[in-house]
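Yeah, one chain of the complex is gone here, protein chain that is, but the others are all in their spots.
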Amino acid sequence: MQKKALPTKVKIVIIGGGVIGTSVAYHLAERGCTDILLLDKGELGHGSSHRAAGTISKLGLTASGVEIMKHAWRTYENFKKEGDIDLHPNPYILPLWQNNPGYYQQYLKEVVNILKSLGSTAKVEALSAEKTKNIVPEIRLNDVEPGLGNVLGAVMDWESVWVDPYLLVMAYAKRARKLGVDIRTRIEVTGIIVKGGKVKGVETTAGQVECDKIVCSAGPWASKIGKMVGLEIPVKPVRRVLIKIQKKEETKDKWGQYQDEPGSHEKRKGLWIRHDVAGFVGSGTHEIEGKDEAVDPDNYNESYTYEEVIDFATKLDQQMPGFGEFDVVDGWAGLYEVTHDSNWIMDKAESPEGFYLICGFSGEGIHASAAAGLFASELILDGKVKCVKDPSLWAYNSQRFPEIL
Amino acid sequence: MIFIIAEHRTCKLQDITFQMLAKGRALADKTASALVAVVLEDGSQSYEHILSSYADSILKVRDKCLSNFNSEIYQEVLCGLISKYKPLLTLIGHTSYGIEMASSLAVDLGFTFVSDCVDLDVKNHRVYATRQIYGGKVNSLISLVGENCIATIRPNVFKGAEKEGLHGIIIESPFSIEKTTRRKRFIELATTPTGDLDITQADKIVSIGRGIKKEEDVKIIADMAESIGAVLACSRAIVDKGWLPVERQVGSSGRTVNAKLYIAIGISGASQHLAGMSSCETIVAVNEDPYAPILSIAHYAIIDDLYKVVPLLKDKLCSKRR
Partner (left out) sequence: MNVIVCVKQVLISTESLKLTGDGKIVEKGMSYDINEWDIYALEEAILIKEKYGGSVTVITIGPETVDKMLRGCLAKGADRAIRFWDPFVEGSDGFILAITLSEIIRLFEYDLILFGAQASDDGCAQIGPMVAQILAIPHATLVTKLELVNNIAKVRRELENGVDEIIEVDLPAAFAVQTGINRPRYAPLKGIMQAMKQVIPTLCLQDIEILGHPSGNFISRIQLERLYTPEIIRSALILDGTTDEATDKLLAVLSDKGLL
């Protein structure tokens, strides 16, 4: 299907055909801009998107974050309606363990109120300890070891979902192609041509292509692409593992996804688990600060280790002693592309002109994809972003890395 | 000398025999050797007369205990024959019988062995074999060290020999085996049970994916599959929807299949799915997306709406049967 030679000139080259790149292509095409070439050095989504857990929520960390997710959800609901993806219900509970009950009540109230004040319509609830136990009967409310903290309640996001990331990538790609975007796989970008401080084109394993604009949506390979234009893009590829388990008997649970609070105790933190088809996926190494070394995205351990299984199981047993016995079905490791502050980068580079950074999604790529596509399309076509009312509140600009960019 | 070990079952010489005779003839000509067909049987059929049109000589061994294939007995007889005549090369089919016997025979004889060859050549008195590895992704060309070699040949790679108008000399070799205790005994042939569904054993598979919109459609495709003697399988999407049980799932977290025919309907081809079926012999894809990844490994494709294709196929198959 790819016997044609590459075009000699296009308006925009998108580097990276994962969930972000394909979303950018789709959103640009929806706006009538189809003189686009999207290149991926492998198959679409095979870099890191297809290994993701696929969680999508309505939450955001800032007002613009919340706002943009409203737009994003329109796309997800639309794709679901057309039968391209399923939005599996995944009510997401984050139990809060604190030793200071007073501080805790304040925190809980604030989280929910903050979201409301940011205009979130997400069904987020603050739960008491009893209610938490009601939703997660397996949970241990009072920890035996001193210092590990007791469960004083939880934050519940009732509308969280999970999708099959591969299907989401295909949904964007199919529509982009239909609208006229040229999507090519197994073609690697080997260099970027810059003249007079402006982007002029790309060099690839299948020849040179002239262009005016380049979108770097290469995720774990973003910094590698950045170096081609002399930029130190602060995106680090890190390895994340997921273990698939199956209980002896399937249970009907009220909760979909359970995650331990990132700042919690050493012995506990890192637990993340969600329901999957016929079982669960999870790990014990979710978002542990200071434990993320960069890996070579082309050569890392793509399988799981039994040590990771035991770590997961130990933390699961500690927090949910009622979980029960299970078998290990499978496991795999994939990549996050993380920034210092786990916030996304959606911005135009200062130099060279015409180079756009849509990367650094820090484990939220699937969730952010529709938002990223919309944001990028406005930034590229209009020069400014309209989908969020107050862009100055956005945390996505690359200026927060002045010493790097 | 080049030996071809003829394979027969239920009174019929198998196609692989004639395929080996064709390749054997080419090698015999190249090495100025005699092409010898070897047949072990009980005397109820005259295989030798059929074989004499294809080989320079036929070596036959007759005994009633050779009625049905038994690797223990056949191996002992062949060991004796091959030790006596020392052919440069012995070809055996890489079939169930061949897999059962050829490698242990080679060890018994102390001969060099190579299996499942898709090509063979002899150059400067050396035997070269071409094999496929990694499910056909890579070919390996190897050379064999040793004066005498045994090679098993993959079925349906070489075209069957044409009758040569030969009259090969028929020699009967006396049946004599020393061992009297048989540790292995043929009981009977039977049909493969279909009771407990196991898609990995199916020769023909019709597989469905995301493109199927409604659960009711599954039955229509199941019927079509049955009409061609195929088993129904699916991609993860269908199992996720609960429309088919997980035993039917093809893919890295389901089953790996190596069927002769794999018809993928409405399956786009996620890598996890391709991993489970890419080594099927003939892959047909029905998908309206001309960029579906499955097309990169399918042999044939119909790029059209499956809801138009399937009913037509079904009708045509029905009328074919009538």
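A and B are the chain letters, set down in written order, and residue numbers restart from 1 in every chain.
Simple rule for what comes next: a contact is a pair of C-beta atoms (placed from the backbone, for glycine too) under 8 Å apart; a residue touches a chain by one contact, two chains touch by 3 or more.
In this text the structure is predicted, and so the values were computed from the model without any measurement.
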item: Touch with the omitted chain, as defined above, among B:S57, B:T90 or B:T112; value: B:T112
item: Hidden partner chain, touching residue among A:E77, A:E110 or A:E302; value: A:E302
item: Residues from chain B at the interface with the omitted partner, ascending; value: 9, 69-72, 94-97, 99-104, 106-108, 112-116, 128, 131-146, 183-192, 198, 200-201, 203-204, 228, 252, 256, 260-261, 271, 274-275, 278, 282-285, 295-296, 298-305, 308-309, 312-313, 316-317, 320
item: Touch residues of chain A, complete complex, unshown partner; value: 1-3, 42, 46, 245-246, 298-300, 302-303, 305-307, 309-310, 313, 325-329
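Everything that follows uses one rule, which is that only the chains that are shown with their structure count from here on.
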item: Geometric centre distance via CA averages, chain B-chain A, whole Å; value: 47
item: For the chain B and chain A complex, residues of the former touching the latter; value: 210, 213, 236-237, 239-241, 246, 253, 268, 270-271, 289-291, 293, 295-296
item: Residue numbers on chain A that touch chain B, as the complex places them; value: 1, 43-44, 46, 50, 83, 86, 164, 166-167, 170, 173-174, 177, 183, 244, 277-278, 329-330
